[in-house]
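Just below is one structure, and these are the notes that go with it.
Note that this complex is displayed minus one protein chain, with the remaining chains in position.
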Amino acid sequence: MAGIGYDDHDDGKPGFFARWFYSTNHKDIGTLYLIFGIISGIIGGYLSFMMRMELSEPGIQIFENGHAYNVFASMHGLIMIFFMVMPAVIGGFGNWFVPIMIGAPDMAFPRMNNLSFWLLPVALICLLISFFVPGSASGNGFGGGWVMYPPLSTSGAPGPAFDFIIIGLLAAGFSSIFGAINFITTILNMRAPGMTMHKMPLFAWSVLVTAFLLLLALPVLAASLFMLFTDRIDGGTGFFDPAMGGDPEMFQHLFWFFGHPEVYIMILPAFGMVSHVVSTFSKKPIFGYLGMAYAMVAIGVVGFVVWAHHMYTVGMDVDLKAYFLAATLVIAVPTGVKIFSWLATMWGGSISFSIPMQWALAFIFLFVLGGVTGVMLANAGVDVALHDTYYVVAHFHYVLSMGAVFGIFCGFYYWFGKMSGYLYNKWLAAAHFWLFFIGVNVIFFPQHFLGLNGMPRRYVDYPQEFELWNQVSSFGAYITLAGVGFFLLMLVEAFIRKRPAGANYWGDGATTLEWTLSSPPPYHQFNTLPRIEQNDEH
Amino acid sequence: MAGHAVEHDYHLIPPSPWPFLSGCAALVWGLGMVTFFAGLVDRTGSSPMAEWFFANGLDTLKSSLTGDGSLSGGWIILLVGCLFAAYVMYGWWKDVAAESAAGDHTPVVDIGLRYGMIMFIMQEAMFFVGWFWMFFELGLFHKVRATWNPDILENAAGYADSMAPGVTSVDAWHLPLMNTLILLLSGTTVTWAHHALMHNDRKGAKWGLFLTIALGIIFTWLQLIEYAELFHLRESGHEAWIGNNAYGSAFFMATGFHGFHVLIGTIFLFVCWVRLLKGGFKPEKHFGFEAAAWYWHFVDVVWLFLFAFVYIIFAMNGVAH
Partner (left out) sequence: MRLVHNITASLALLLIMPGIAFANKPTDGGYWLQDAATPVMEELTKLHNFVFWIILGITLFVMVMMGWIMFRFSAKRNPTASKTTHHVGLEVAWTIVPIIILLVMVVPSMRLLYFQDALPETEMTIKVTGNTWNWEYAYPDHPNVESFISNPLEKEDAGDLYLLKTDASLVVPVDTKIKVLITSSNNLHSFAVPAFGIKMDAVPGRINETWFEVNPGKEGTYFGQCSELCGVNHYKMPIEIEVVSKEDFQSWVANDGAFTTAVVSYDNGSIVLQD
């Protein structure tokens, strides 16, 4: 049975159907993930543009009611996080480059790798179905936020819409868990001879730490989703139902125990990619390599004990808040180590400002901006004024829509030639970068003002005092839309023109193993394992 | 490099239909879950066909449990999903076993499988962290919560006590103690089987494994008896069941999920047993068996935690009397 549709060509590639549906090749699976990420990015982007259009002036313009808006906001958050960022950075770039970078011919469990991928379309289908089936009394779909707090997600959303989301997220969760097992095993067990842990490229390090976060955080999300599921059943459990002695607050603890590591899951791989790009285009090895690697480990570890900073206003004990305040601030230290090491890597370098480097530089700056507003929010006292306002929205879009997404584009332009074998058009790519850079800043910078001034999140309509900055913000969304357009144009153009990319089109600075292979790499690379010299420096 | 001879020991796998089919099975199963537990159409009687497929199947189950039996349908998609998934798993693992027999599992691949199994058990452990966290929160802060509840502020203490009957009927020193001993014993029999296998005493291995499986089945059986008793207590007026209070919910979720794992572990061991009978496994190479044993020990340890906290300790501090 194992060979269905299997047809050996000269290069070892199977026929179309077997190659893309029955794949066991890490590069092909990586490509599937990237295509999936782009599709989800467009869906998630569409949802956000609809929201921005709605919010461009006071009054309810587009949506039927607040519920419809909430559905869009919730699905936007879920799709962007679970179906755009995670598949792109871990499934896409991780699959493509972790095995190559450590000198392995493939992932440890190639079949399970494909299972990880195929669970995602299943999950996305479930989420998309949920749009069209009854949610609450006010309409179709689930509008309880991406955080899905009960009672709004139990008694507040009686229809099957939310059940579909639970099933979808469980599927996505298991996809990530299997992926994590695969990455950990691959990295620990399949490094090429001479590739010690301390010689391993930083992207592989970042994926290793991320995989551990996934492995330990996602089961807790799955458990809490499962409890929501049984709580929702008529005559079912009552974990979060106060009438049965349960506690809705408990869900928030469980959710954020997953949720906070989750935000580092999204940003650590971006850290890894940015490290490579910064080093490549400064023509210098990474500064403080070990510090960089262990800073990520530290972020991962501390990331597990800060979760309740999302819950400063739920009525927690004040000493607990004090603890979470202090613990949260600690994360700024290893993150700072990363930022300053990047700066030091560039210092004394010979920097060329090619497209990936532009994304990397923008990433560093905008991530710092988003990071420091996180530090503001970490101060429990101040968070009372800012919690659940647009200040938080601004914070997390700076670290996500600019941090994680800029990291994705950074890696995408860095490796595009390697993956596709073609070079992109620099002008289209530059237009994409600048429209995006300006656009997202125009969207999200004013949202700090809205938040400080008190505008709450998840509002379909707002008092007229908030009009100005919302208008500006929506205007920025149109600029960003144009940016996404140029991204797609760039893709189409590159695949039409087919300018061949050489093995190492970035020159001296690019030193990791993928640059020793052709572009695109052979279907199975490293039939003879590479040997890493003992004195190789990073 | 294409066409170049392979000079490494890793196991490259040709394209396989199983992952994609697993995805398809997951989709059917997911649709079945939502249909069974939530229902996609109401039972209005207007379109019997659609209702038979898509109405809430849990209601059907309830109506047949109470002997009423007036409702039907709602379970078929879930059943198909489960069978589909079982078929895919069978096919997948058959391939794996065949590859193992063909010698594809070189030492380095074997180590990889070990890492994989350890990671899998780690994530299972985090699952149980979720249930235990919920359980401790409910158990430890139960009375605190009672004083918060505005509806019962007048009689907070009474409220706290009223929660108690949830699991009073489960006496740690009867069936649960028995189950503890059974699982501990099964831990030793599986180790016996392992040692026998390593010393090429295949007969001993078969017996050890057989006993382990038998003990696993007895455990599940006793657990079902315990549940059935609780169910009858509820029927006869005692308020002891899932839908009754949060403590009961946590009790059933934690023990139920554990029971589910015992079931998986038993099947896992059973598969190993069949392979053993068919002449599979060698003294120096039998990772499939070891993985099953690891899993079994993990399930065992989780039970010890359940027994200590859910059955003994929290029964003493008054929460469960």
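Every chain is named by a letter (A and B) in the order it is written, and numbering of its residues begins at 1.
Following the convention adopted for this analysis, a contact is a pair of C-beta atoms (placed from the backbone, for glycine too) under 8 Å apart; a residue touches a chain by one contact, two chains touch by 3 or more.
Here the structure is a predicted model, which means the values were calculated and not measured.
**Q** Can you work out which residue in A:S282, A:S401 or A:N504 touches the chain that's missing from view?
**A** A:S282
**Q** Using the touch definition from the top, which of A:T389, A:T511 or A:Q525 touches the missing chain?
**A** Of the candidates A:T389, A:T511 or A:Q525, A:T389 is in touch with the missing chain.
**Q** Among A:K13, A:R52, A:K321 or A:H524, which one is in touch with the chain left out?
**A** Once the missing chain is taken into account, the touching residue is A:K321.
**Q** In the full complex, which of A:G41, A:P87 or A:P242 touches the chain missing from this view?
**A** If we include the chain that is not displayed, A:P242 is the one touching it.
**Q** In the whole complex, what residues of subunit A lie against the chain that is missing from view?
**A** 57-58, 65-67, 70, 136, 138-139, 143-145, 149, 151-152, 155-156, 242-243, 246-249, 282-289, 291, 313-315, 318, 321-322, 325-326, 329-330, 332-333, 336-337, 339-341, 343-344, 346-353, 361, 364-365, 368-369, 372-373, 375-376, 379-382, 384-385, 387-389, 448-449, 452-469, 471-472, 475, 537-538
Here is the rule we go by: only the chains that are shown with their structure count from here on.
**Q** With chain centres taken as the means of their Cα atoms, state the distance from subunit A to subunit B in Å.
**A** The mean C-alpha positions of subunit A and subunit B differ by 31 Å.
**Q** In the complex formed with subunit A, which residues of subunit B make contact?
**A** Result: residues 1-8, 10, 12-20, 22-24, 26-27, 30, 33-34, 37-40, 58, 62, 91-92, 95, 108, 111-112, 115-116, 119-120, 122-124, 126-127, 129-131, 133-134, 137-138, 141-142, 145-146, 149, 151, 163, 242-247, 249-250, 252-253 of subunit B touch subunit A.
**Q** Can you list the subunit A residues touching subunit B in their complex?
**A** Touch list, subunit A to subunit B: 1-6, 10-12, 14, 18-19, 21-24, 104-106, 108-115, 117-119, 121-122, 125-126, 133, 159-160, 163-164, 167-168, 170-171, 177, 180-182, 184-186, 188-190, 215-220, 222-224, 227, 229-239, 241-247, 250, 253-254, 257, 517-518, 522-529.
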